[in-house]
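Of the protein chains in this complex, one is absent; all others appear in place.
After this line comes chain A, so read on.
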Amino acid sequence: MDPFIITAVDCNVKHEVMAMNGDGGRHPDHETTAMTFPTNVKYVFEDDEDLSVDHEDEEIGNVVVVETNANLEVTHVELISDRFKQLSWETAQDDNQELHMRVISRFEPLLEADDLPLEKLMEIYQKRNEQLNNLFNTLSTT
């Protein structure tokens, strides 16, 4: 079985704020600035004899648990991480082994936001409220 290709986008507004330049414009590629391709990936399969590998390796920061059916179609994705929580996931239309995850990192103080106009500050606030509600809704399925 080929390993899954996993991309994760951090929806934290801090990436947008950093990409906003003086005139308040948005970095044309602002979403890709938040895109992370997990590196240093270790794949562990349920059938593996030695499942304890992730407990021994202290470098492991985030665990993505992917459940599939017999046709290797993804049925459930779970992210176990202290730094990120999962908002949603989907597989690519043409390749069900390409997995896209929308995750969010902890809200941080936005030092760069000080000079932004009120509408932009408001936009950030609204967006984060939306994300909080999103996060809260994932709590009941935990």
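Basically, a residue touches a chain if its C-beta (ideal position, glycine included) is under 8 Å from a C-beta of that chain, and two chains touch if they have at least 3 such contacts; residues count from 1.
In this section, contacts and distances are computed from a predicted model.
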| item | value |
| --- | --- |
| Among "Vacuolar protein-sorting-associated protein 36", "serine C-palmitoyltransferase", "Autophagy-related protein 17" or "Eukaryotic translation initiation factor 3 subunit F", the UniProt name of the subunit that does not appear here | "Autophagy-related protein 17" |
| Option from A:18, A:44, A:74 or A:113 whose C-beta touches the chain left out | A:113 |
| Options A:41, A:72, A:92 or A:135, residue touching the unrepresented chain | A:135 |
| Chain not shown, touching residues in chain A | 80, 82, 85, 106-110, 113-114, 116, 118-119, 121-122, 124-126, 128-129, 131-133, 135-136, 138-140, 142 |
